[in-house]
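Provided herewith is a single structure, encoded as structure tokens, for subsequent inquiry.
The chains shown are only part of the set, and none of them has been moved.
Chain IDs A and B follow the sequence of writing; residue 1 opens each chain.
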Amino acid sequence: MSQRKLRVGMVGGGGPANFFGGPHRRAILIDNSAELTAGALRSKPEESIESARDLFFSRGYPDWQTLVKTEAALPESERIDYLTIVTPNDAHFGPAAAAASAGIAVLCEKPMTTTLDEARRLHATVAAHKTPFIVAYTYTGFPMVMLARELIRDSAIGEVRKVEAWYPQGWLATKLESDGQKQASWRVDPTKAGASGCGGDIGTHAYEFVRFVAGRHATRIRGRLKAFVPGRALDDDFTVLAELDNGGIATIAASQITIGAQNDNGFRISGTTGTLEWSITDHTVLKHYAGGQPLRLYRQGAEYDYFPGSIKPYLRLPSGHPEGFHEALGNLHRTLEWTIRGQRGEKVPTPYDHPGIIDGVAGMAFVEGAVASSNQDGAWIEMPKIG
Amino acid sequence: MSQRKLRVGMVGGGGPANFFGGPHRRAILIDNSAELTAGALRSKPEESIESARDLFFSRGYPDWQTLVKTEAALPESERIDYLTIVTPNDAHFGPAAAAASAGIAVLCEKPMTTTLDEARRLHATVAAHKTPFIVAYTYTGFPMVMLARELIRDSAIGEVRKVEAWYPQGWLATKLESDGQKQASWRVDPTKAGASGCGGDIGTHAYEFVRFVAGRHATRIRGRLKAFVPGRALDDDFTVLAELDNGGIATIAASQITIGAQNDNGFRISGTTGTLEWSITDHTVLKHYAGGQPLRLYRQGAEYDYFPGSIKPYLRLPSGHPEGFHEALGNLHRTLEWTIRGQRGEKVPTPYDHPGIIDGVAGMAFVEGAVASSNQDGAWIEMPKIG
């Protein structure tokens, strides 16, 4: 490598109670190929600048508007290479659209926006400017999830019949927001989170398994959203049944009131000739069933030849040395990095086909459809065409 | 014990391809407290008698009518103590109603009948004659499932919010019935199985977890039944969403096309203060989550004092010596045995509250409701009052 490190900007993620700023910084730094350059990390201008200094960003900004404007005006040799957006949902659209308009690549947290309309407008902007864009469906960065996708594309389970995707958590089983817990507060506030709490926050991850791994999409859905905790403004439990474009079905079960569940997303995808199953609770393993044969457990490890060339560059360690959440998130940054470097003619591995703007739009369509269905006592909602 | 062995009759279960006759005979014999007395084990009279002789029944009969009539006429000192019914679904009602009418106790396979109407009529008969009656929801005989029920009754998880019950299998992922596989053939034939294939066969087991373990019942349900295998007459995939009597919800997911899934029923029940989870794939363990504390794994073993007095008599072996399916099924026979012996004044442990006629009726109401909903593209169906 004689390449320079990429220069990364970040909006949000600097507050003391912030959860995702830290993981994204680790994901950016871990591979020694990028640096923290420009930050507008908090909502109050002076705190934003102070936070950027404390976190060793080269340049601190009072707000994202200034960041984007200033960086865009810098010569290419100094400007940030991409912008990471880790604000609450309602503050994704602004910086994302501004950056894309300025030709700055974006890695944006999910759900991509708070409404489908916003998502479509962002899509239009990104498309118009042809800006590289990644949506942080972090679980698609786990290598065994990527392997599941490749096996399905390789016909390992035949035609997909059924996708079961799940994402139970237990942390909102009590009214945490009443204690001023900051993570909880904005996630159950419709003005910040959007029309769905549980569905937007984690249901979208589960639905992305349908799209990314199974390679299918919903044509109509019905949903049941429920707030189990009295007085909560948004759903903390989210159940959706979907019909898929190929005649299959999917169930998406997300919840925040499953006490004891940590962050236990996963999927099982059954096809005409086999089944694949993955869970983050045992995330270095992918189960592959085919009728009548011993169950096959693919296990993670850089040395295993069953990883295709498209995934190999995303493996850092030999088997038995567990990678985890930071590396998975790092894989999404890596895809964006290699996309950017590749466009510049640097020699890099082929970036993997990780979720982009279309997946962000699809996620919002899914959430809005589920909300609409639930509001009509579970009526079927046709899903709009995306992309 | 100076008691005599109970005398057990059996209808069905004698054919070479029969699956459940063998397990029931093992369940009856394993505890050295009952014997095989009267059998009408096959549909052809001569084969029925031959089969009874080959399987060491004391008395063979050409058909169930003759069996019930003859046994009922015997003096109490010779008559069978109860009748086990292991025929295909459409042949449950006849012998069950006849036996109950004759005052003979019954252990009947599930689904209890092929229609709700039949089930209600059987209920009336059983109630009129006050005959002990057990429905073979076998998984309620697993001690850790019984423990889950007791913990919930003991407020270990607070008020039930959500019941997730599942039962995936993979054996019908191809059109097995075309090969004349006998187990498959009748299970996908509406004239023998009833209005639902997957739902009747295994969805009912999953729904019983809602009733037996969680102590709740559905007030309205919506269902999606699907035959994935082309040309199949009945559903091989069965998805139901239910609203529960206490405001909670339940999801019941059963399937016969999940390749690689063996017989993997289980449940997760989340309440206001904790969660319980059990799966037959690790059936000697019950997981109990309470917020912020280490996960607790209850493990099976006759020596553990956390089993209440109501369950202790159902444990045969010390920990680490795995019991299994036969013992669980044996526990249902044991409950019927102790009920019968107790009514006679013999000294026996208190029989556990295993599923009876009401649960059989509820199962049929559930199946019929799911079928009706599915036929109306998933409309909500109000569940009738049972019992």
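By our rule, a contact is a pair of C-beta atoms (placed from the backbone, for glycine too) under 8 Å apart; a residue touches a chain by one contact, two chains touch by 3 or more.
Fair warning: this is a prediction, and the values are worked out from it, not measured in the lab.
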Task: Identical protein chains across the whole complex (2 displayed) - done: 4
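Keep this in mind: only the chains that are shown with their structure count from here on.
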Task: Geometric centre distance via CA averages, chain B-chain A, whole Å - done: 43
Task: chain B residues touching chain A - in the complex, by the definition given at the top - done: 157, 161-162, 164, 168, 170, 173-174, 222, 224, 226, 228, 237, 239, 241, 249, 251, 253, 255, 257-261, 268, 270-275, 277, 287, 289-291, 295, 377-378, 380
